[in-house]
Every structure is written in structure tokens, then in C-alpha cells.
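Of the protein chains in this complex, all but one are displayed in their positions.
Up next is chain A:
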Amino acid sequence: MAKRIDVSGLSAYYGSHKAIDDISMTVEPRSVTAFIGPSGCGKSTFLRTLNRMHEVTPGGRVEGKVMLDDENLYGSGVDPVAVRRTVGMVFQRPNPFPTMSIFDNVAAGLRLNGSYKKNELTAVVERSLRGANLWDEVKDRLNKPGSGLSGGQQQRLCIARAIAVEPDVLLMDEPCSALDPISTLAIEDLISELKERFTIVIVTHNMQQAARVSDRTAFFNLAAVGQPGKLVEIDETDRIFSNPSVQATEDYISGRFG
């Protein structure tokens, strides 16, 4: 199930602008890896290169290699649609499909891919909603629209939607930045549970959150506005927050800049 991600020499561009430069790192399976760093340093861009969502942006293109176990996501003949089924994503703002009910939202991935058996669907939806700790709150109103839920519930619905297609890796782009502390706590607890089954990568601006949920932390930085973002270091979260090997990381974490 959960797979290792091995990135080497990866650069991403928006048109002629280089957004991230020559990043190499390994993301361990069944663990949570957090990306921290100032705004505009390319954390989200890098995250989106991991399931080929970067190229959805007009002008977006990527150089380098992303190995998922032993398969290069950017190899010739690789279907980006198949990549995205393996590497799921949760976005910054909850985005349930407004035309669909709660049930249909969770079932959307399977239905839209056409790869499901009718009698399995109900079971998958229940399992995914339980997996996202949302089942008890919505089991009596599965046919109500998903957009009627609260923000935190909507975000957990989006997580249920993402895990319903059984990806190997789950990417989360600031999943709690639009949520209140209680909903954030619910999502963080969920992340700790999900890492038993998935490889999780989470971008966050909240350093306490990175310290709480992640096993390893990567610090990104950029030399100046308009310069491409770079990976400064990646290490065990404990080490990054107690004794980082680069001075810039310590400055950022202790709030001396950024």
C-alpha cells in the first residue's frame, strides 16, 4: 500500500519562471512528512509536482525525477490520471462538489473513474467516512448536499473522498489553514491515524502543527522574492525543532524572520 517517494534533481517552472530549484529528498512510507517555510518558497508547488497536478496550471512544467517505489512519475508513457489515482490530494480550502450529496462526494472518485461494483460502493463510502472520523456526524444525512456541512466537516469529507479511491500516498496542502482550532485538532488526530495506512505529506504554515503531527520535517526557503525556492534541509522533526543543522532553519523556527 503505502509507497516511498524518492525525488531527485526536481525543478518546476511556471512558463519561464523557475519556482523551485533542484530538490532532492526521500519521503518514507507510513510516516508523516511536513513541509514548512515562508510563503512563496515553493512548498505547494513541490507538493503538486508529486501527483502531477503542477502541469494542470497553464505553463506549468517539471524537470527531474520523482520515483514512487521503483516507477518514475515523469517517465515517458506514464499517464498522469493513473498517477493521481495513486497519489491523492487534499486542498487548502474544503472543496466538496456542490452538485453532489455527501454520499456522492465520497463515491465521486470511484464513480467518475467507472471502476467500481455497485454493491461495494456503500461499503466503501462508509469505510472512508469512518476513516475520516465523519461517519457518526453524517450517517443520518448522507443524501444531503456536501456543501451544507461546516468547514471542518467539509474538509474531513474531502479527506474521505481522497481516501475512498485507496491511494498509496496522501498529499495535504495546508489542510487546516481555513479551520478553527477544534476542527484542526480533529484533522490532526485523523492524520495520525491515517499514517498507519498511507504515506502522508503535509504542507503547513503552523510550526506547532508540523511538530505535533509529523515524523520528518523539510524546511524550504528562497533567497529573495522572485528567486526559485530551495530545500534547505530535511530531518527528523525532533531534530529540526531542537537542533537543526542549518542556521536559517533555526532562525525561521524561532521566529527571527519569515
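Everything that follows uses one rule, which is that contacts are C-beta pairs under 8 Å (C-beta built on N, C-alpha and C of every residue); 3 or more make two chains touch, one makes a residue touch a chain; residues count from 1.
By definition in this document, contacts and distances are computed from a predicted model.
K.L.:
Pick from "Ribosome maturation factor RimM", "U32 family peptidase", "Phosphate transport system permease protein PstA" or "Small ribosomal subunit protein uS19" the UniProt protein name of the chain that isn't shown here.
P.N.:
Result for the unshown chain: "Phosphate transport system permease protein PstA".
K.L.:
Looking at A:S8, A:S31, A:N72 or A:N95, which makes contact with the chain not pictured?
P.N.:
Answering carefully, the residue with contact to the hidden chain is A:N95.
K.L.:
Among A:K65, A:R84, A:R212 or A:K230, which residue is in contact with the omitted chain in the full complex?
P.N.:
A:R84
K.L.:
If the hidden chain were put back, which of A:K43, A:R161, A:K195 or A:R216 would touch it?
P.N.:
Once the missing chain is taken into account, the touching residue is A:R161.
K.L.:
If the hidden chain were put back, which residues of chain A would touch it?
P.N.:
Listed in rising order, the touching residues are 51, 53, 56, 58, 81-86, 88-89, 91, 93, 95, 97-99, 108-109, 111-113, 144-145, 147-148, 158, 161-162, 165.
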